[in-house]
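See structure below.
For this view, one protein chain was removed and the others were kept in their places.
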Amino acid sequence: MSDTGYHPEELLIAVIARMLEGCGHIAVGVSSPIPGSAALLRRQLDGGRTKVSIIGSELPEFRTDGGIDLFDCAGQGRIDAFFLSGGQIDGQANINLVGVGDYPRQKVRWSGSFGSAYLYFTVPRVILFREEHTPRVLVDKVDFISAPGVSPPNVHRPGGPVGLVTTRCLFSFDPAHGRFRLESVHPGHTVAEVKAETGFAFDCPESVPDTPAPDARILQLVRETVAPQIADAYPKFARRLWNVASAA
Amino acid sequence: MSDTGYHPEELLIAVIARMLEGCGHIAVGVSSPIPGSAALLRRQLDGGRTKVSIIGSELPEFRTDGGIDLFDCAGQGRIDAFFLSGGQIDGQANINLVGVGDYPRQKVRWSGSFGSAYLYFTVPRVILFREEHTPRVLVDKVDFISAPGVSPPNVHRPGGPVGLVTTRCLFSFDPAHGRFRLESVHPGHTVAEVKAETGFAFDCPESVPDTPAPDARILQLVRETVAPQIADAYPKFARRLWNVASAA
Amino acid sequence: MTDLLDTDLDALVARIPDGAKLVVFKAEGGAVAMAATRALVRRGTRDLHVVTAPTSGLQADLLIGAGCVATIETSGVTLSEFGQAPRFGAAVKAGSIRIVDSTCPAVYAGLQAGQKGIPFVPLRGLIGSDIVAFRDDYRIIDNPYRQDDPIVAIPAIVPDYALFHVPLADRAGNVWLGRQTELKVLAQAARHSLVTAERLYDGNLLEDDRLAPATVSSLYVDAVAVAPHGAWPYGMTGEYAADEDHMAEYASLAATGEGFAAYLDRYVNGEAAAAAE
Partner (left out) sequence: MTDLLDTDLDALVARIPDGAKLVVFKAEGGAVAMAATRALVRRGTRDLHVVTAPTSGLQADLLIGAGCVATIETSGVTLSEFGQAPRFGAAVKAGSIRIVDSTCPAVYAGLQAGQKGIPFVPLRGLIGSDIVAFRDDYRIIDNPYRQDDPIVAIPAIVPDYALFHVPLADRAGNVWLGRQTELKVLAQAARHSLVTAERLYDGNLLEDDRLAPATVSSLYVDAVAVAPHGAWPYGMTGEYAADEDHMAEYASLAATGEGFAAYLDRYVNGEAAAAAE
């Protein structure tokens, strides 16, 4: 733990949980311990009413096969929030999960687009989350658009990006202008640093607030209630942060 | 049993079983004991290689839910033969399962078209079967086309009618000309009678053979092997004809 | 997690407003929520748009006879071995309901489009049938993958409510469909699902590796009422057989309006009176 009294991950969990306010059903993809913890925190803050589906979890309450049902569910408008990431993310919120260089024979090949080209359109509140905040990741223009950040007005698109969370800051996204806006900088980081480490242009108000640190109540909920829940899906993560094992 | 030494139903079972020669998978709809028996006879004649799905049967080997799977299976080209009927059947092999009179407020309303408008197109060998052979049923033109007998050449149609079996005779159907042809008249019936009782025009060769009576081997297979099998799906039918109960 | 099992049949069907589009399941196998249907009749719900997935029998005939139905969208209504559905036939003849004729795979395709959140599913067949001729909601479009290849677009069916009966429900609101796995399509296509269950399952259905594959999660279920023998007089696979005597009695009584009224008195309104005693 850093000398702030909380783990950096706990700040991110709190930030994302705030962005999830008002969601009835949050789905979380694979390999997403921080978004997953944020969704479970949101559920605690909402008295358990929020539904959370964590793909790959063995807890029946959260169980989803991550297959046809997941995409159908999104198509029906029954998923309010989801998380996407990218090997590259550009200033128009285009994401690239495919690779670096000229397609198809790229010099670096990542896994592939998974469900992004669909879920980015169908889930109303997509939160982009990428811990690494460098010009290598946050680029001016992605090499391959796995899923576009904005669409022409005639394209049916109930969903799309609402913001981007990194280890340095929180951006909101304005689909009308296709631009990110710096909303807050995490404690210990600066606007100048964010500008230097971001490869795309973004709107930046004259005064950018610090991201609020998680308060004692939030930290207690995360450590006592969320930690044993997320340990089921992400045992290594929960052990490392909180030395907590699965509740299952 | 009549003085022919066999039930009239046994003749129909034998006639239909001949029409099913070469089928790998035969599906039989609800309320079809004679076609069902014919399919099972075909299976016996083919050494058990033919697959038979009898909708509504409890025998696992024949079990199908008659639902989405059935139609998907037909769409995949995995059903070689099926049976349809009609409250009215006309000379172009149009069938009407909906009702008599001006649609929609008809003076006689039947159940509805079920899957006919689809299976008539997708199953290569559709056998029309209707016991009642009268001008009331075999009409010049149906009042409502549940499913058309023929289609224009640009309409994708791997399937369609191959013939019509009634208690009086067997017609084949020529899709190129959209006409039935009288193939054989069942023992005890005449061409003149068929003409009088048929409301549509059909091709009639100068000499129409009698439908061959089921031979001893066929009758033995039907009574000893098919009867206890079909009794599972149609207990009343098997009891009435053969005094046989379900093998299940 | 909210206990979704805190409801009775009357409260369950009270969720269905007049004019709702209601999807019900075919008669085979026992997924017919007959106890709930009688409660719906007693409540006097009106102007339903009933979609039968893909056919129906006693359930639709009862709702039509009792005056609950404005529109029926169906591939077939029949009492099977007990004959044509009499109140359905009488209503068509009288012109007192709107009939939207369909064909089984088109009903499924429409519901599957609803389930996927897509505007339509293309389906083979149908072209040249009077079903297409009389439906202004079907479109014949060009297959983009072949020249001169017309195909029928079946628009999505998104019912307001699905109503069906299952063998098991748990306290979390998960419901086990048994062999009637098509019910998953209904539950996911409809905005709301109302379910009656033969009995309560003690535990979580999604935890059981053998039951989970045919379980619809509570995400899709608005309310569940436990209703033992809830498919009666239909049967239920592995539970009880259809009550053939009763079906024959219905077919006989419902042949006339007076007989149908007597049936309602005895078996629908009478059921409530008997329960109240």
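Chains here go by letter, A, B and C, matching the order in which they are written, and residues are numbered from 1 within each.
One rule holds in what follows: a contact is a pair of C-beta atoms (placed from the backbone, for glycine too) under 8 Å apart; a residue touches a chain by one contact, two chains touch by 3 or more.
Here the structure is a predicted model, which means the values were calculated and not measured.
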- Query: In the intact complex, which of the depicted chains does the undisplayed chain touch?
  - Reply: A, B, C
- Query: From the list A:Tyr6, A:Phe83, A:Phe121 or A:Phe171, which touches the chain that is not on show?
  - Reply: A:Phe121
- Message: Considering the complete complex, identify which of C:Gly57, C:Gly117 or C:Gly173 is in touch with the unshown chain.
- Response: C:Gly117
- Query: Of the residues A:Gly75, A:Gly91 or A:Pro214, which one touches the chain left out of the display?
  - Reply: A:Gly75
- Task: Consider the whole complex, including the chain that is not shown, and state which of C:Pro17, C:Gly238 or C:Gly257 touches that chain.
- Result: C:Gly238
- Note on the structure: Residue positions on chain B contacting the omitted chain are 25, 48-49, 51, 53, 60-61, 63-64, 69, 71-78, 122
- Considering the entire assembly, which residues of chain A contact the chain that has been omitted? 30-31, 56, 65-68, 71, 75, 97-99, 103-122, 144-148, 151-152, 154-157
- Note on the structure: Omitted-chain footprint on chain C covers residues 109, 116-124, 139, 141, 143-146, 149, 151, 153, 155, 177-179, 181, 209-214, 237-238
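In the analysis below, only the chains that are shown with their structure count from here on.
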- Message: Taking the mean of the CA coordinates per chain, how far is chain A from chain C in Å?
- Response: 40
- Item | Chain centre separation (chain B, chain C; CA means) in Å | 29
- Specify, in ascending order, the residues of chain C that touch 2 or more different other chains. none
